[in-house]
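Reviewing the structure listed below.
Just one protein chain is left out here, and the rest sit where they should.
The block that comes next holds chain A.
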Amino acid sequence: MAFFNRVSPALVEILNKLQSGESLTDFDHNLYEYGSVRYNIQASASSPQIVNLSTWMPPLSPEFSSDCLPDCALQDVKRVYLDSAEVVEPSKQGYMLTLRIDFAELPQRKDRMKAISEISSLHAVILSSQMKDMLWNLEPRYMGNGMCNPIKIVHQLKEPFFVIKMLEKTTVIYPMRFKDDTDVILATSFFQELVDVSNLEAHYKAPRCTWSPIPPLELRGEPFQYLTTNGGFVSLEIFSQHIRGTKADNTVWNLLTFVSYVKYHVKCTRGFIQRKMRQRQESLTEVIRSARIRGDEDVKKHQIGGHKNVKKLMNFSRSKMFKKRYTIITNKIKKFHYRIKIKWLLHRFRRQWLRVQKIPLLRKYRKLD
């Protein structure tokens, strides 16, 4: 879920802590995100309002240098952070960009929070500017057979995708790989829905999507390791209308996070299936429980795993539970007493009824004169 968020939550927390003045000592913190992005935040006790934020991230394409920020990205960063931060040149050693943030110059309250959020989305700004440069400025590279040479982009480690720039459109191709067969099937059904929806008239303005289980023609000639997938290849055709004006940032970010989006959808679907199965299992166990001859008392005593049964127990009010326990204990005591009484009763019975009874005389003796 963090991948979709342009703002880095860790950076927001650290910058908020620094701007509130909580830290009174020198502050030098290294932060790693998404396995490849590095941040360094430095502040000194003598001037706590000034913070130096340095960052390094792998370039999107091998055409960009890994030591310094490309010019297009640098220009974009200067433009976006004109009011809130200053680019320090040269950057700190080992990092491609250093920003100097002065909290005293930032606006107060809500706008300050907004400014800090903007600064924390530095990673998204740099990546988006690199991607925009590739989509807008790079000339299409035609191969001999009229096909364009694809440009490999690595946003997340080991999961590259390809951009094929042509005159009228740009095609972005994602080789999809999943660890589990279940994920492959769920993703494949999602891709089929995506293709169907993109072909609807209502979405004629959206990029056209296609899915293919085999590598598309544009990727023929790429190294074999990039073409071995189990989830097929998803292609999105981007036209100029999608990268015009304010839509450009959104389009670029959506293209960069498409693979994460799909994997998140698959994960949520698995969770949904698990919930539905659990509900159905509980309804089926109700049926088998109702088949018992002894009825409800044994049903409640029967220990079954599952949180719904815990919920059922929790539904009984405390007073009812105490009453139940009290009746169980008193019944046991009564049974204990009854045993003694029964013995005593039997003893009495024996004494009374088993001894020989005197038969009363029907007539009295009458003395004869």
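We adopt the following convention: a contact is a pair of C-beta atoms (placed from the backbone, for glycine too) under 8 Å apart; a residue touches a chain by one contact, two chains touch by 3 or more; residues count from 1.
The criterion applied here is as follows: contacts and distances are computed from a predicted model.
Q: Please identify the absent chain by the protein name in its UniProt record; candidates are "Guanine nucleotide-binding protein subunit beta-5", "Actin-related protein 2/3 complex subunit 4", "L-lactate dehydrogenase" or "Histidine-containing phosphotransfer protein".
A: "Actin-related protein 2/3 complex subunit 4"
Q: Looking at A:A10, A:V37, A:L74 or A:A206, which makes contact with the chain not pictured?
A: With A:A10, A:V37, A:L74 or A:A206 as choices, the missing chain is touched by A:A206.
Q: So which of A:L122, A:L186 or A:L256 would be touching the chain we can't see?
A: A:L186
Q: Thinking of the whole complex, not just what is shown, which of A:A104, A:L167 or A:V287 touches the missing chain?
A: In the full complex, the listed residue that touches the missing chain is A:V287.
Q: Considering the whole complex, not just the chains shown, which residues of chain A touch the missing one?
A: For chain A, the residues touching the absent chain are 181-182, 185-186, 188-190, 192-194, 196-198, 203, 205-207, 209, 242, 247, 250-251, 254, 261, 265, 268-269, 272-274, 276-278, 280-281, 283-285, 287-288, 290-294, 304-306.
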